[in-house]
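Every protein chain but one is kept in place in this view of the complex.
On to subunit A.
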Amino acid sequence: MTVIKVEDMHCMKCVSRIEKLFQEENLKFSVDLESKTVSVDGDDQEVKKALEALDDLGFEGKL
């Protein structure tokens, strides 16, 4: 499990945007607004995919 810090996650809208795209990308994940993190369950390949998806969403994900 890899935890990605997403500083710009502010509201429920942000969370739902992440959830929607991650589901489309078939990722196993959980989003926590409180700690502004996204946890991804998977190998490096999937983490990379998650980071790219975050980029497409306009977020900067930090490992």
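In the analysis below, a residue touches a chain if its C-beta (ideal position, glycine included) is under 8 Å from a C-beta of that chain, and two chains touch if they have at least 3 such contacts; residues count from 1.
Criterion: contacts and distances are computed from a predicted model.
S.K.: From the list "NADH-quinone oxidoreductase subunit N", "Diguanylate cyclase", "P-type Cu(+) transporter" or "U32 family peptidase", give the UniProt name belonging to the chain omitted from this structure.
M.R.: Going by its UniProt entry, the chain not pictured is "P-type Cu(+) transporter".
S.K.: Could I get the residues of subunit A that touch the absent chain, sorted low to high?
M.R.: 8-11, 13-14, 16-17, 20-21, 55-59
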